[in-house]
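The other protein chains are all here in position, but one chain of the complex has been omitted.
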């Protein structure tokens, strides 16, 4: 069962509400003897942390992570390493403003999970979205920092490729640029445009959607467990489980519908090293649910932040009609901070499938085969 | 673990290769005392069966299903019903042409899983795609026929909404039309166009992609298990696990990226019955991973059939370059037959979440709440 | 996967080492709207806490539990209740003596997991047994306190029925007595004997095994998921997973091997209430893996504490022979403190199966059936 757990051999289980005492995560199944410190995790958390620019929420969440189990000092190297036992991670919540939630505690904010949690459970922690808050994604990023270390040679990077109707120019793609602007945008020119564009959105009290692309390089060929544990099926679940995500695609994605078989085929030749060389990557690195060895490319669409300053029609939990507007600190485009979250989820999927593959197959067969 | 199983409380496990002796499925966790006959399942299988028009493969697969366990006659009604024990389903493979596979048994057809299965497992049943064949989806459709009966009032319908770059006119949408044309297309005019269009594709020995939309009505509010077992996360995995699918979206999907918070909000009022009434359904029936009670709307993109008559560059398993072209009987647009498969997977997700919800919560709370 | 998780719909995941910063547990799938406070859990933890008599270890572990998520105040009742989201529990470790572990950090204590953890993982937290320490069972007891509340009417009680070769007199069984002596023993006379007997064991620096019996009353008929999720199979796993347990039995258990079919049959009549009445309970409340409605009776054997003051032959991790003796504070009979742990695990199994049954079947059929 997977209420609040994700993965099988590399499994994460998160807990915690936005304004509760703490949030946390258990990472179970991590291989032993992997160097791991709180600083490793903190570095990733800092990339996601809000309040770093005017384009993300101004909440102050230092998000200081504490590793409470699963690591120990290796005497011979002096380094702290994983032990193979569950890694417990805890972040205390510190910016829980004792504000008045009177306006929204009984009303259902359109686009939020307020109504559905209430109908399902009959009770909900309404403070800051409770369990449905994107605050939970801090623990995904923390877990992802560990997952990244599990697959040797794995590099997972994400980039914002669209805000509103505005797509970046892929010809300008520069991974270095991603770290230089507050949008994780690989196109410097688009980033400049987005700054102005989002200022307008923000000043209107409005919000806007976005599309994020995640590229995983160094994924060995052979990962994936057909037919229901396909690598792409798990990626789809992983990315769709992120708050506000409404679509996921692999490789050409929805564009593939418009292609012919000739156009979409990824032809193969032998490379100079005698290894198979794909001449294109329409498949996004996955065929039949199994990785090809090419970069795995996934994209996901994030809807506009539901919390906006303009009032919307709604109802309350007692069966009355009521209008709702959201005060307070919010992201005009939640898609921005979804970039490191998407990376983390992709890393978790790769770690899980790497261990599953190693479990079933041991070592991949050496291609080419002797005749 | 979910190599070849899907779902938790309602779990399906399939087995079988395209040209092996038989394919089958175990449906575990189905509630007892649900009327079920082979005819119920056969009716769904017949919708997916190939060879029914010139637009699908001409293979002859009668796909006669046999229920070998999990049902018994209820003496008082004389009806055959489920017993709560695992339902075993078997279809014998009868059209296994003893043809010569010499040309493709060592060569990797671009776009197929030939290469990835070989690299992963070091051995593969190359006949007709083996385990990676869409033949496996017959068992999904069979399982889906059972799943449909689990959630009272559930109606799951699918429709083909795009072939190649050509989208249907949603203004022409007529569910009745879906059963009248060989494309599962709800727009009669588009269906007529698709017939000509696909004839051209077919005569060229080419293939083309498609987009399918699945609508589930009668989904009670409250289904979904946040935060990793979200209803939409499981739908994404279910649909992405279907052969040749490259993208999945819920509600507005990727279009949501271009919307503002105001545009995307589904406002609420009270209906004449005093119940909450959504004024729109951009969310596709899911908020925070939990069903709202509105229709659940999902779309998925299917890539063009990889088997085409025009030769493509490739390599073989012994490390030589080789060209590949596919002879024989194939679908010019595999997206067409994916419609009943998509319906089946959505039904399975709903059945699973219905039982999970009933397990955790018992009865949903009665909304509105007493003040 | 179940490295550090137990259960399905009611699932616990624990983390933490004996001498690490903290131990914790995530309880996922708990139904909403169940009253729950830290005091509810603390009461159970206090029953297990060491240092309460001279017969258990003298470590000081206040074991103060903190609920960090999954609960919220129900405004209408003012009570804190579960919300259906994961319940995070954390206990900070406070009695981590900065003692010298030099003697045992490289040596394998016979009967302990030192050698096996080292061989498996290549690294281990040797302080106090690390993850293999019985300290982990504090979180089982905490989770069990929640599980007890899930099944209406469930009462789970445990009793120590044997220490060393000495069995209690079952004719003296008095549940009230269990709380009056430091052994959880239902036979006052046996308890007096055990006090002397264990004093002798303790003064010799030795240790001794024990047998515990758990009785669950109020288990509704129909719980159990045949054939691999049988109620007794899950009970066996649950109890065998407790530290130092080497045997589990249900009802007559191993004695059943010596019985004839006539002797072992639990005959049935109709009770005065018209309901089925079993005339005996050799089966221990479970037939075919499903509860009968009678009390569920399980017993488990706990081996003697492996930490003893008398030196034993061993080897070290560098391949040298070395003797080991254990200094410090230890239980002469770890079986005693296993009583509340056994209760907790049985409660967790019942909660899980109750939710699973409610998921698959909804309401049990009403017996007798109309003719």
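Chains here go by letter, A, B and C, matching the order in which they are written, and residues are numbered from 1 within each.
Convention: contacts are C-beta pairs under 8 Å (C-beta built on N, C-alpha and C of every residue); 3 or more make two chains touch, one makes a residue touch a chain.
What you are looking at is a predicted structure, and each value in this text was computed from that prediction instead of being measured.
In the complete complex, the residue from A:8, A:48, A:107 or A:230 that touches the missing chain is A:8. Residue-wise, the contact with the chain that is not shown comes from C:210, picked out of C:87, C:210, C:296 or C:339.
Looking at chain A, the residues touching the absent chain are 1, 8-9, 29-33, 76, 84-85, 226, 355-356, 358-362, 365, 370. Although one chain is not drawn, its touching partners on chain B can still be listed: residues 1, 3-5, 8-9, 11, 13-17, 20-24, 26, 28-29, 32-33, 66, 68-70, 72, 74, 81, 83-88, 90, 120-125, 130-131.
Residue positions on chain C in contact with the hidden chain: 1-6, 8, 14, 108, 110-113, 115-122, 131-132, 136, 162-165, 201, 206-211, 221-222, 224-230, 232-241, 243, 245-270, 274, 276, 279, 282-284, 286-293, 301-308, 310, 312-321, 335, 356-357, 360-361, 364-365, 367-371, in rising order.
We take it that only the chains that are shown with their structure count from here on.
Chain geometry summary: the mean Cα position of chain B and that of chain C are 44 Å apart. Chain centres here are Cα averages; for chain A and chain C they lie 38 Å apart. In chain C, the positions touching at least two other chains are 1, 8-9, 29, 32-33, 84-85.
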